[in-house]
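Data block below; observations after.
Missing here: one protein chain of the complex. Every other protein chain is in place.
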Amino acid sequence: MTPLLFVGMIGALVALTLYFFATKAPILPPLISEHGQLIDDQIYLTLIITGAIFAIAQLGLAFLVYKYRHREGAKATYLLGSHKLEYTWSAATLVLFVGLNLMGQKVWAEMHLNEHPKPAIEVEVTGLQFKWYIRYPGKDGVFGRRDVNMINDAEGNFLGLDKTDPKGADDIVMGSLTVPVGVPVVMKIGSRDVIHNFGVRELRVKQDAVPGLAVYIPFKATQTGSYEVACMELCGYGHYQMRSQLNVVTMAEYTKFLADNAP
Amino acid sequence: MAALEIREAPAAAPARLSEGAGGPSGPAGGSDGGGDGDGDGGKGQHLPRRTYFTALWLALAGSFMIFAALASSYIVRRGLGGDWQALHLPPILWFNTLALLGSSALVEWARRGLAAGRLDAFRMRWLSGTTLGLMFLGGQGVAWWELHRAGMTLSANISASFFYVLTVAHALHVLVGVGALLYVAALALKGRAEAKGGLAADLSALYWHVLDGVWLCVLGLMLVWR
Partner (left out) sequence: MSAESAAEHVHVHEPPSSFIRRWIFSTDHKVVGIQYWILALVAAFVGMWLSVVFRLHLANEGTIAQLNNQLSALAPDSAQAQALTEQIKALQAKWFVLTPEKYLSYLTMHGTILVFMVLTTAPMGGFGNYFLPIQIGALDMAFPRLNMLSIWLTILSFITLMAAFFVPGGPPNSGWTGYPPLSAIPAAQGKGYEGPGGYGQDLWVLSIAIFCFASLVGAINFIVTTLDLRTKGMTMLRMPLTCWAWFVTAILSLLSFAVLLVAGLLLLLDRNAGTSFFIPGDLFFNKPLVDHRGGSPILFQHLFWFFGHPEVYIAIVPGMGLVSHLLSTFARKPVFGYAAMVFAIFGIGIVGFFVWGHHMFQSGMSPYVAVAFSVMTMVVGVPSAIKTFNWLGTLWGGNIRFTSPMLYALGFVSLFVTGGIGGIFLGQNAVDIYFHDTYFVVGHFHLIMGVAAIFAMFAGTAFWFPKMFGRMMNEPLGKIHFWITFAGVNVIFITMHLMGLEGHPRRYSGFNYDFLSSNYMVTCHKIVTHTAILTATTQLLLLVNIVYSLFAGPKATDNPWEATSLEWAIPSPPPFENFKGGHVPEVHHGPYEFSVPGAAKDYIMQQEPPEARPATAPSAH
């Protein structure tokens, strides 16, 4: 009774898990970035490989449990192991796991190691409890100076822009991120208080915003539309409502956006 | 100690030696009196001598990790630069270093005296070593006081923060060491220093020497990455 129940339980586990993972396909949210394709490919590849490992290991366990259940008069085999088998499966898993990992390094290099594409639109993303602010350098393409002592939330100077700095005169600060489609963008991500994380599911971008540190993340959006930005690193009680928006627009709309919001 | 073997294996299996020496130790056999020091939980379990050294080395490995974590934090934090102000180490540290090294030498000399059975020499040297150890602690206190007076308080600059954390962590270890030295000195005055082959003296001496090494590393760290 027990071994049969165990087989049933494992069978249900494997069947249901595979069913839900397979029928939810495409299980990831729609993709809107160029590099994201590589991430998705890697995720799907990993899903297939691990799905097979999962099924084989679980069903193998269930099979052995049933096949070698206790029966009257049965005797276990005195078997101490097999170095040959152990070496084989160690080597196989090593090659499989490390190989799989190395395949994923291309997209990592693209995002973090290689020189970022130029020319690119540069925006500055700043997290603070519990909002995102995005700054555009304006026409001069240069960000103005920031000073923590000039921060004044009541006056709307959340980033502490130095009004006396001429370079900052044309800077635009917005509560959401608007970028043109098909153009490389580099975000400079930072924080003014605790650690946040700038995450957009559809963009396949996620990066901690660390106070005292600027991290540069490139992306190229491939589809227009409006997407939700979420904070992905615990930043305090308002963590769950630190919501912003990513608007991917056409180049014409983007130019208009900049012009409309120019100070 | 009248250890009693209970099976064929004599010396090779010390863990099985049951200690009958305590005589009518009964239920209280585990207390400090008749038993085996820390080795006894009231069951007369005998610990071979090397066990104490294994334990000490392991404890030192734990302490090593504490200092390794502090040192790597120090180096990383120093590398971030920016706000780091070079710290002028109080000159008394050099005197303290000498006191600590001298203390270590005296303790070692004492230990050898004990091994040679020269109890008077042992007491004399051991107590001098302990005094030098106390002088080190006093000297560290002076160093902290001087820094404090010079405005380098714990929160004044990160270099000072690290100085205090590293030296206090070391001083706490030294405090434990001084406690051990004093314990052995007390044993010596009661004429029991040579018990168990001078185990207490050997253990404290080993610990004490390692603290020298730790101190030199701490000092070196603060000199190399000022």
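Letters are used for the chains, namely A and B, taken in the order the chains are written, and counting of residues starts over at 1 for each.
What we mean here is this: contacts are C-beta pairs under 8 Å (C-beta built on N, C-alpha and C of every residue); 3 or more make two chains touch, one makes a residue touch a chain.
Everything quoted here is computed from the prediction, not taken from an experiment.
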item	value
Which displayed chains the unshown chain touches	A, B
Hidden partner chain, touching residue among A:Ala120, A:Val142, A:Met174 or A:Val215	A:Val215
Of A:Gly104, A:Pro117 or A:Pro184, the one touching the omitted chain in the full complex	A:Gly104
Hidden partner interface residues of chain B, rising order	4-9, 12-13, 15-16, 18-20, 22, 26-30, 38-45, 47-48, 50-51, 54-55, 58-59, 61-66, 68-70, 73, 76-77, 80, 82-84, 154-155, 158, 161, 165
For chain A, residues in touch with the removed chain	2-3, 5-6, 9-10, 13, 16-17, 20-21, 24, 27-29, 38-39, 42-43, 46, 49-50, 53-54, 57-58, 60-61, 64-65, 68-71, 74-83, 85-86, 89-90, 93-94, 97-98, 100-102, 104-108, 111-113, 128-129, 148-149, 151, 160, 192-195, 197, 199, 201, 204-208, 210-213, 215, 228, 230-241, 243
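Keep this in mind: only the chains that are shown with their structure count from here on.
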item	value
Chain A-chain B separation of Cα centroids, rounded to whole Å	50
